[in-house]
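Handing you a structure now.
Apart from one protein chain that is not included, each protein chain of the complex appears where it belongs.
We call the chains A and B, going by the order they appear; numbering starts again at 1 in every chain.
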Amino acid sequence: MTRGDKLLILLILASSLLSGYFLYFHNSNKDASHQAVISVSGKIVQRVSLSDSTPSQHFRINGKVGETIIAVAGRKIRVENAACVNQICVHQGWIERAGESIVCMPGEVVISIEGVTGVDAVTR
Amino acid sequence: MNMGDTDIKPDIRMVRIALLIALGVSMHLVESMIMLPIPIPGVKLGLANLATLLALYLYGVQDGILVAVARVFLGSLISGLFLSPAFFLGLGGGVFSTIIMGLFMRWRCFTVVGVCIAGAAAHNFGQLLVASLLLKSSAVAYYLPFLLVASIPTGLFTGFAMKPLLLRLKRAGILT
Partner (left out) sequence: MTGKLWVFAVMIFVIAALYAGKGLLQKEYSSQQFMMDTLVTIKVYGSDKAKLQQSVNEAFNEMRRIAELADHFPAVGTAAYNASDICKINQNAGIKPVTVQQDTVEMLLLARKYAELSKGAFDPTIGAVMRLWNFGGDKPTPPKPEAISQMIAVSGFNYLEIDQQKSTVYLNKKGVQLDLGASAKGYATEKAYQLLKKRGIEKALIDAGGNIRTIGRNRDEKPWKIGIKDPRKEGALIAVVSVTDGSAVTSGDYYRYFEKDGVRYHHILDPRTGYPSNHTISATIITENSAVADILSTACFVLPPKEALAFAVGIDGVDLLLITSDKKIMHTPKLFNRISITPDSGYRYDQGR
């Protein structure tokens, strides 16, 4: 094996490490886009992008038991009004971190925030 | 005047190429049965490359590509994967790898080991390229670092297998 061969091996190793770094690690430093996904009975009905510049707005979503009003303000989103009896979804209030979600069981409405998050799951 | 079958000069080149293709195909089938202890999908020993390599050393890039392509065609016909994704991957990887090996062959600073490593890396890279086109997604790039690294042991293996072979061929006067 000549020096040329050995150099080639090192070159391949180096490019592997480099590409590995960029593919696997670089992205987790970037601030991933915060997007809230609203779904009814498993089907996505609306996507909302959440950022500091998002203007306050309201959405009307038709869940299984009636109308649900969702409010967005900047990076936060919440269920403002729901037709369900127990109102658990309303009680939850604002969510803004990636991985968080609000669920209205009777209405089968789910609001979930996508993106890279610091934790894998949250107990409730 | 020469007539009849006494005029037929045996075309050694055609015979040898046919043999190399056959060799490549059988190597291809054999190595697809060997399970390597490397947990990455698509990593093969690269034995079939030996046939392509011999073609390159004997007759140059064009015939090298011929052997590589023929090997993929026949191999996929036999294993029933003709025109399947695996077929196109093999084609893309095989052709790209042959071209790269043909190049590295000319550079004195590399021995056959270097050529084989370069060939293995090019083969994997070529396959990734075809895969990303077929799937229309760049997600396959995820495998790149692993395939690159995997090309080192497989290249070393084929390279060291070729060394004594080339020596023998040189001694026998078949190779310059």
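In this section, a residue touches a chain if its C-beta (ideal position, glycine included) is under 8 Å from a C-beta of that chain, and two chains touch if they have at least 3 such contacts.
Note that the structure is predicted; figures quoted are calculated from it, not measured.
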Among A:I9, A:V48, A:V65 or A:A83, the residue in touch with the chain that has been omitted: A:I9
Residues of chain A (touch criterion as defined above) contacting the omitted chain: 1, 9, 20, 24, 42, 76, 78, 85-86, 88, 91-97, 100-101, 103, 105, 108, 110, 118-124
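What we mean here is this: only the chains that are shown with their structure count from here on.
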Whole-Å separation of chain centres (CA-atom averages), chain A against chain B: 45
In the complex with chain B, residue positions of chain A that touch it: 1-5, 8-9, 12-13, 15-17, 19-20, 23-24
Footprint of chain A on chain B - complex, ascending: 107, 109-111, 113-114, 117-118, 121, 141-142, 144-146, 148-149, 151-152
